[in-house]
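Remarks on the structure that follows.
One chain of protein is taken out of this complex; the other chains stay put.
Each chain carries a letter (A and B) given by its place in the written order, and its residues are counted from 1.
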Amino acid sequence: MRFILFLLVLFWGYSVLWANDETKINSDVFGSLTVQHDGRLKPVDTFARNLLLNVHTASRISRDRMEAVDWLWALVLYPEASYRRKDFKVREYEVLEAMKIQPREDHQYSFQELRDGVEGIRKDVEQWLTIKEEHQSLVQKHLLRLYHVMGFYYEVSRSLTLFEEDLVIKNEALASELGLKANHPLSFYLIHSATNRIETLMVEKMKRADWATDKKSAWSRLVRYLSDKGHDRLATSLTLISPKEKTSASDWLSPWEVMGKQVLSSRETSLLNDLQSWYRSRKGSDEREAMKSLESFRVKTGDNPRIKEELKYNRWDLFTKSLGFYLISLLLLMMSWLGWHKLMSALAKVSLAFGAGLHGYGMWMRMEIMERPPVSNLYESIIFVGWVAVLVGLIVELVRRNGLGCLCATFIGSLLHFVGFNYADDGDTMGMLVAVLDSNFWLATHVVTITMGYGITAVAGLFGHIYLIRAIWKPGDQTALNEIYKNSIGISLVALLFTTLGTILGGIWADQSWGRFWGWDPKENGALLIVLWLLMLLHGRLGGHFKALGFSVGLVLANITVALAWFGVNLLAVGLHNYGFTESIAVNLCLFCGFEALFALVGYVWADRRVQKMRENSDGDLK
Amino acid sequence: MVLSSVISGCGSDDIKIYRVPKHEDAGSPKPVQKENGHVHRPFDYDVPSEWNEQEASGMRLASFKAGNVDISLVRLGLAGGDLTQNVNRWRGQIELSHLDQDGVLKAAEKISVPLGNYYLWAIENPEHSQGGMLAAILRQKDAVLFIKAWGGPVETLALKSEFKEFIASLRVHRHD
Partner (left out) sequence: MTELKTWVRRLSSPSIIYYSLFWLMILLFWGTVAQKDLGLYQAQETFFSSWVLWLGDVVPTPGGRLTMLVITLNLTMKLFFASRLHWKGWGILITHFGAWLLMLGGLLTAYFSSEGNLVVVEGGRSNLVEDYHLNEIAFIDTRPVLENQVISFSGKYLRKGAELRHPELPFEVEVLDVMVNTTPVKKIGVVSEEERGMARRFDLAKLPRDPQSERNRGGVRLRISGLGDQDGVYALFSGMGVPQIFNVEGGEIEIGIRRRTSPLPFEVKLIDFERQVHPGTRMPKSFKSEVLILREGTKTQATISMNKPLRINEYTLFQSSFSEDGIRETSIFAVVENHGRIFPYISSIIICLGIGLHLVLQLPSLIRRVG
């Protein structure tokens, strides 16, 4: 019976993954093309998601059921139409007010509207750009950020305009002199073949003086076209054109950038020809020809296994899926307390394990794509700690089999996933590292150890919570309470080992890199705080200053030290450790710390009272 | 000396005595000396055939005209050698917007000539009557050389190859 259920769960999980895959793989070859952005090679799919995130604060347009890559496709093929579509999401009313735009309930606005709004206050914006960041008001900061995103949006939208076949040279004489087809739609790119002749003609004003009026006017129209279209030369972000030597250090170019070169290699010409053909067929709705050209382009720019991996990673969205399994596990666990205990708790464990597997695989994929250890930025530390907490919970569950471990795992795992999603919305989570951090050895040792320390301390903290709740609920159950107490001492020792080792490794890394083991840097101090707190709890217990209840309260408060060390230090932005910065975290941090402190206080007082009452009723050494 | 005093404890190296090499402060270059009313020319060069050499006055070490394009050779102290500032100043002169440091470096051509390495910018504003500029910055040990051609957009940019040849021909004048 159990086995059948297990298979069902397995099949369901697989089908969830597989189903999503099918619908995606058939569409865009476009999304699978490679661009170089922010220092690394990524699929156009990722580029599209990040741009849409910045513009629309979500990685798909739910209103139109558009995926990011489809949206980008529309943006580069039909820029003018896109400008009228409500692509932008702006929630800050003061910013809209400043631009004299009427706020809408769905917060969605078109580029056109926003551009007009900015034009109206152009002088102000130019002045604000000169103000130093720390002196800018919140409105100015938000508006300038929007301004930059708009600029980026516009720039990307112009990426393929060089392929737009919107010029016709009616004058046969001019056309033949330039070696171009008369009465035939030409694009900037196609005219490029005649560049030398055009440049010569530009300089030799004397020669042109003898021309017929028609020819002269066709000429001036051509020159004006080239000059106007040429403004799109600023479109340098969609770097589709690979360099000849594809090492990680060489620059990829956007089609417009390639146009800026004096001489194009035959390779570059062939790539641009493919794009021109694709553009033409796409606009002409010749699907087959379009697909052929795009495939030809893709093959020539080379297939990169890491790009394929990242595409899969994007589409599978493993962290959302593992969150789903964690929540289901939590639900099943709660149901197991009501009835069908054996079945429900078994299913809960299976679901948890499956979720942990997906979670771990997601991390593994990231490691493969970025070719570095699992924790290299704040986002990854959140994902990692969540996974560690789940693993620790699973191990405890295996040993104790009382549902406690499972509870901890699902709770912390889900919570940290939610926190992680918040961070993922900031943009590309697979960023490059600044020079001082770019060392795989130390990332693998110090960072992994210290984040494991965070995770294990969090589990210990959770045990503290559980003790207090249990003491309030069933103060007489001495056995259970003692169990929890002993477990939490063990876990806090393990936490001490990892946090101490991690902190010391950090010091050694600092000594190797900057010449000093300890610099009282905020991040170092934060890690030390956790170590000292755990030390203090352990020694206080030995010195008889408190027993189980006090120790559990101490563990609850340990969570505050973890939160401060992990997120709080970034708010100080001083010293060598400010590499994971974010603004809105301050409020959440205060709320969390406040909640834990309140829980500790109320929990202690209440549990103490209950215990006192128990003691009045019977013998027993509880406190 | 420093070593032993550190080992023996803090405070005793509060007085130090040691030797350092003498060097002149490489700030402003030595002024160009005038002998018998003639400017003592520090450089020799080959003048392209279409260029007319003019009287070099003021800051200029050499001055030429090619059609309506004005070409100058100026030498300044090291302090004036910041690329971004200079390029943006020139851009501003022909009503073009400023670039950031990255943009300035990206737009430059880096060329190697006997006199040294230099950066070349071809700056163009078709909507400005005098919107054509070729500018080069060449750094020497104690000074910075600026070679600039300025005129209408089309004529100036057409001089690019001659401009480059001129710079390639620059050499230090040998005093006999």
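The rule is simple: a contact is a pair of C-beta atoms (placed from the backbone, for glycine too) under 8 Å apart; a residue touches a chain by one contact, two chains touch by 3 or more.
This is a predicted model, so every value here is computed, not measured.
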Give the residue, chosen from A:Glu310, A:Asp521 or A:Asp608, that touches the chain omitted from the document. A:Asp521
If the hidden chain were put back, which of A:Leu332, A:Leu529 or A:Val611 would touch it? A:Leu529
Which of these touches the unseen chain: B:Leu83, B:Ala107 or B:Val154? B:Leu83
Pick out the residues on chain B that sit against the missing chain. 2-3, 6-7, 9-11, 13-22, 78, 81-83, 101-102, 117, 119, 137, 139, 144
For the chain that got dropped from the picture, name the residues of chain A it touches. 36-40, 239, 248-252, 399-400, 432, 434-436, 438-439, 442, 479, 482-483, 486-487, 489-490, 493-494, 496-497, 500-501, 504-505, 507-508, 511-522, 525-526, 528-529, 532-533, 535-536, 539-540, 542-543, 545, 564, 569, 572-575
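To be clear about the criterion, only the chains that are shown with their structure count from here on.
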Compute the distance, rounded to whole Å, between the mean C-alpha positions of chain A and chain B. 45
Touch list for chain A against partner chain B, complex: 202-203, 227
Under the definition above, what is the set of chain B residues touching chain A in their complex? 126, 154-155, 158
